[in-house]
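Step one of this worksheet: look at the structure below.
Let's turn to chain A:
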Amino acid sequence: MSSYDSRLLNFVIFAPLVFAAVLFILPKNEKGQIRALTFIAMLVDAALAIWAYVRFAEGPAEFRLEYWASWVPEIGLSYHVGIDGIAASLVLLTGILGPLVVLASWTFVQDKVKEFHLAILILQTAMMGALCSLDLLLFYIFFEAMLIPMYLLIGVWGSEERQMAAMKFFLYTLVGSLLMLVALLGVYFIATPAGQHSFDYAAVYNGLLGGSREVAACVKAGGENCSLSPVAAALMRYGPWMFGAFALAFAIKVPMWPVHTWLPDAHTQAPVAGSMILAAVMLKMGTFGFWRFAVPLFPAAAQKYQLALATLAVIGIVYGALMCLAQRDIKRLIAYSSVSHLGYCMLGLAAMTPEAATGSAYQMLNHGVSTGALFLLFGMIYERRHVRLLSDYGGLAKVMPIFTAFFVIVTFSSVAVPGTNGFIGEFLVLLGTFNSKLPLWVGVLASLGVVLGAAYMLLMVQKVFFGPVTRKENQQLHDLNLREIATTVPFLILIVVMGLRPQPLLTVIEQSTRRYVARATLGPESSEPQLQVKTRPPPTPAPAPAGAIPSLKLGENEAPKPSPARDRLLRPMISPNSPRPVLMAAPPANAQGAH
Partner candidate 1 sequence: MVVDVVGFLPHATIHLPGPFRYLWLQPICCANSPPRMSPEQILFWVFAVATVFSALGVVVLKNPIASAMSLVATFFFLAGIYVLLWAHTVAALQVLVYAGAIMVLFLFVIMLLSINDVGPAVQLSFSRLLGAVATAALLAALVLAFRKLPTSDLAWANDPARLASFGSIKEVGAIMYTQWLFPFEAVSLLLLVAIVGAVVVAKSRI
Partner candidate 2 sequence: MTIPEFTMADFWPVIPAGILTAAAIVLMISEVFLGAAASRTYQSLLSVLACVLAGAVALMNMTDTPRAVLQGYAVMDPFSSFLTLVVCVGTGLAALLAAGFLQHRNAERGEFYALMLFAAAGMTLLGLSNEFITLFVNLEVLSVATYALTAWLRRGSRPSEGAFKYFILGAFAAALMLYGAALLYGATGTTHLTDMAAKLRAALAETDASGGHPKQMLIYAGFLLVGAGFAFKVAAVPFHMWTPDVYEGAPTPVTALMSAGVKAAAFVALVRVFMALGPAVDPQLPFIAFSVLALLTMVVGNLLALPQRNVKRMLAYSSIAHAGYLLLGVAALFAVGKDAKVGVLSSTPLVGISGSMQSDVYQGILFYLLGYTVTAIGAFGTIVALERREDETKGNAWDLDRFAGLGSRKPGWALAMTVFMLSLGGVPPTVGFIGKVLLFRAAVDAGLLGLSIVGMLASAAGVYYYLRVVVYMYMRPAPEGALVPERRWTTELALVATAAGTVLFGVLPGPITALLQRTDMLFHR
Partner candidate 3 sequence: MLAAALFCIGMLGVLVRRNALVVFMCIELMLNAANLTFLAFARDRGDMTGHISAFFIIAVAAAEAAVGLAIVIAVFRSRGTVNIEEIQTMKH
């Protein structure tokens, strides 16, 4: 791996922040310049994200493009980033979405332009950081840091009820994540030996793995009195609670039924850009959190609650769909459709079979693309009319043909018509669910959700676009302009390409899927995904990208000591026969699964 590669993710994460710093200096009134600069920043970030994705696809190890730097060695917090298949895909999605978000709000936001774009750029950094973090606390920091700009996006640039919605969003997420913080600290103490406590993902995972096995074996034996190692005993006792805390935090973010109630408000009140980011990327943090943290760290507990998770997911699917049928507000409808769609993602995760997990991951991307596009498109007419009710529209097909065409294509993707990306994701999830050990009714109900989904989306399309033009105001609407078309087309391309040629993406995802399933089930392969902690100090303390890498600067009065924390980490973690700090965790994944 070249030294460029090892720093690539830093650029991906912090490029928006650097641009934000530049933006900070720009005068307030140069709105054009501000928009252009933000757009360029997002383009650069998108390019970097694509580059990272391409570089990722070449490597064999599980976590690639890793970068490690000591941050607060006293508490075992390090700056450690790296991506696996799913993270790479989500980074790609986030990167591509960035410039589109800026374009989408080009004219929508006229007030406090500078602050708006600052918030978006900071948000981008936080999201990229959360996706790339390989350190639990680092992830938590980025996870929380996402809240502030999003809170401001909703609260300052949203619609009428924005303050309430913003507060609700913030508090819901915060409560969950604070509980997660307690659990995270618990994990940290359980998993890593005293004196060498570390928040590093790999260290924590490796520390817990043995305990998880013992617990699973103990549960299988049905024995109350199995002799357990201290780690296993702690896991036996607190594992379910900790899993619960992690699961709650992520379930709120997903959002799963019944903690979804913040989402419709947040989506309804948020500006277009806010809705797009929220739907496309931020909700994925929840599923991603399950994928990366909640399930692999506590497989025993996850298995215990597998059915409960799946049930909640299915309830979410059906409930979301039913709520959609009852909505009169279009944005609310799209928001509830998110609840439904993310139910599939959660179902896929809970099923713990390779197909379902792959489908779940794919569905995360799909949902990002299709719901993002839906919010974008709706934002366009909202900008023209500033009303959100279904009854305010009707017969738009006659007035805005291009818009209608786009909208319908996106709707197809959303209802999973074969040939679009949505189909592949949902199909895989359902297939995997039927193959899993979950009871049959779960799959059946989930299939029902597909039918309902088609029903509400098509009903909405019918009401909004077809039939006579019912409102006078709607007759004068002009169709999309060039900027709007340019914003939408990438989405359409993604929908079609992901629908017709999913294999490249699936290949990347599947590398992670297999490991996820092995970890979740502690199956025969579960010994394989032993992670190696990257502890090699950064090759040279080369100048970091401006303000980017929080490396530990030793104070002047610091005694010259050979960084004990680093040594501490090094000793136990690197196995003597590993010449390289990052071991490949598995041979290159060969495509397996449904395709």
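Candidate entries met the following condition: all candidates are chains of the complex that A comes from, given by their letters.
By our rule, a contact is a pair of C-beta atoms (placed from the backbone, for glycine too) under 8 Å apart; a residue touches a chain by one contact, two chains touch by 3 or more; residues count from 1.
This structure is a prediction, so every number in the text was calculated from the model and none was measured.
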| item | value |
| --- | --- |
| Interface partner of chain A in the complex, by touch - 1, 2 or 3 | 2 |
| Residue ranges of chain A touching candidate 2 (in the complex, touch as defined) | 71-75, 112, 115, 137, 140-141, 144-145, 147-148, 151-152, 155-156, 162-163, 166-167, 170-171, 174-175, 178-179, 181-182, 185-186, 188-190, 194-195, 230-231, 234, 238, 241, 550, 552-555, 557-559 |
